[in-house]
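Every protein chain but one is kept in place in this view of the complex.
Every chain is named by a letter (A, B and C) in the order it is written, and numbering of its residues begins at 1.
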Amino acid sequence: MDATPVPETTATPDTECHTTHGYISDKARYLARLKRIEGQARGIHRMVDEEQYCIDILTQISALTSALRNVGLGLLDDHLKHCVVDAAQLGGEDAEAKIKEASDAIARLVRS
Amino acid sequence: MDATPVPETTATPDTECHTTHGYISDKARYLARLKRIEGQARGIHRMVDEEQYCIDILTQISALTSALRNVGLGLLDDHLKHCVVDAAQLGGEDAEAKIKEASDAIARLVRS
Amino acid sequence: MDATPVPETTATPDTECHTTHGYISDKARYLARLKRIEGQARGIHRMVDEEQYCIDILTQISALTSALRNVGLGLLDDHLKHCVVDAAQLGGEDAEAKIKEASDAIARLVRS
Partner (left out) sequence: MDATPVPETTATPDTECHTTHGYISDKARYLARLKRIEGQARGIHRMVDEEQYCIDILTQISALTSALRNVGLGLLDDHLKHCVVDAAQLGGEDAEAKIKEASDAIARLVRS
């Protein structure tokens, strides 16, 4: 059974994007990058399984962390360009909630 | 065919640990954690595939980044305790090379 | 002579905020936090001058880095709430430039 954790959602229904999400236009590219990231994770698992040298495993962990972070920055940029701009143009509470949500996501990314 | 990138090694043969690597005593736990990380990566791929909300995907990317970083810090601690201490006790160039290697790995981890 | 580097500006005149900057309403608090940060930096300089123990100096460097990052996240949040929302409501190239600028600043913060 796939032990993939079911991601809890932090967004409240009304803050979800009313239009399609920013990243959709680049979906294929994100999927390819995430497939590579999954492969890198599997590669690190195999390095530990084969008892490879610690430093080489750490090198791969840093590379994977950077790849992940770059996907995060891309998604964030798309989110600002689409969901945040759309909400800002609607104004009011929707815009405020959207900005707070984006700021919290940025803080998590910076601190992770 | 598994597109897992073949990790290049940065260690030179003579800097490799002469004894078993520090993490071996905890191998099962590292493998379980890395299997979960692989599952998280697959979960994020599926979130994008299902066009879920950007912020929820970003939340999972931050969680995965933290999990990865903690595995890295664990491996580094084990490496210091075993490989670096062993080399320091041997002294000479072996110790210097081992410390430099550890410092470079720490810098990569900090910067990733 | 104060060796404070003259900060180059990355913003192009036309992307500067047309209204007052978001942080102005919180200016006194930011100034107090930055004065503390300056004091922390001076404290670290003195620890090295007094040849204090490396680990204690590293503890203070991590504390200062976190304090700085939190000021950065605060400024970013204010910038999104004001400058980015204002530009988004104007729409057009101004909004696009403002979002790109914010995304680049977020990437620098994440990578620093």
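Points worth noting:
Note that in this section a contact is a pair of C-beta atoms (placed from the backbone, for glycine too) under 8 Å apart; a residue touches a chain by one contact, two chains touch by 3 or more.
Worth saying up front: this structure is predicted, and the values here are computed from it rather than measured.
Shown chains touched by the undisplayed chain in the intact complex: B, C. Along subunit C, the points of touch with the absent chain fall at residues 2-11, 15-17, 20-24, 27, 30-31, 34-49, 51-66, 68-69, 71-72, 75-76, 78-79, 83, 101-102, 105, 108-109, 111-112.
Contacts to the hidden chain, counted on subunit B, fall at residues 69, 72-73, 76-77, 80-81, 84-85, 88-89, 91, 95-96, 99, 102-103, 106-107, 109-111.
Quick note on the criterion: only the chains that are shown with their structure count from here on.
Greatest centre-to-centre distance from subunit B is found for C, with centres as Cα means. Once the centre of each chain is set as its mean CA position, subunit A and subunit C turn out to be 24 Å apart.
Centre-to-centre separation between subunit A and subunit B, using Cα means, comes to 20 Å.
Residue positions of subunit A with contacts to 2 or more other chains are 69, 72, 76, 102, 109, 111.
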